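Here the structure comes first, spelled out in structure tokens, and everything after it is commentary.
Every protein chain but one is kept in place in this view of the complex.
Now for subunit A:
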Amino acid sequence: MAGHELIERHLQMLAERLPSSVVEELADGLTTSYEDQLERLGDRDSAARAALADFGDADTIATAFIRLSPGRGTAIRLLAIGPLVGLTWGAALVTGHTWAWSIPLSARLAFGLALSTAVLMLVVAVRERRHYQAVRLAALGGAGSVVILDSSILGTVAALLPPPSVLLLIALVASLVRILLVVRAAPALISRP
């Protein structure tokens, strides 16, 4: 059965926001609804309008799917534990007199840039409501930046071998846990639904 221009336009809007497999499923539902309405009403335009009214708007549907996306879930978890990990490192580094460490300015700036990028991308992944793919990419970028940050600081500690302390141990464990969290989430973030 031939579709309708209004139905096609609605599906196009959904395709701009959601993964193709989801749009395929929605297209089947919307087309089936249109066919039912056409059988009931006997008029293509009325059937298309009735099917669309029953279906719901593209933004609402996209937002509902984005709420379920693994990228958004990972970003929320990373943003929630970020301050705690930062606090543990802050306490460990201050008590360890790290200002005496010989870390080049460029490395310090790179670390600050990576931290800002991670936070920005994770916030985008949590706040974006319309485009599933944007959420996925922002979460991937944010999670990747977090792993780079944690790896860098772990590498720095391993290279400089500061005096051991309980706070340093807690901070190391916190970073390792965060890396593991990203590694566990990575398959769902990388795979395109």
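In the analysis below, a residue touches a chain if its C-beta (ideal position, glycine included) is under 8 Å from a C-beta of that chain, and two chains touch if they have at least 3 such contacts; residues count from 1.
As a convention for this text, contacts and distances are computed from a predicted model.
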Quiz prompt | Identity of the absent chain, which is to be given by its UniProt protein name, from "PadR family transcriptional regulator", "Multiple sugar transport system substrate-binding protein", "Protein-methionine-sulfoxide reductase catalytic subunit MsrP" or "AtpZ/AtpI family protein" | solution = "PadR family transcriptional regulator"
Quiz prompt | Absent-chain contact - pick from A:Q12, A:S46 or A:T60 | solution = A:T60
Quiz item: Which subunit A residues touch the hidden chain?
Solution: 22, 24-33, 54-57, 60-61, 64-65, 67-68
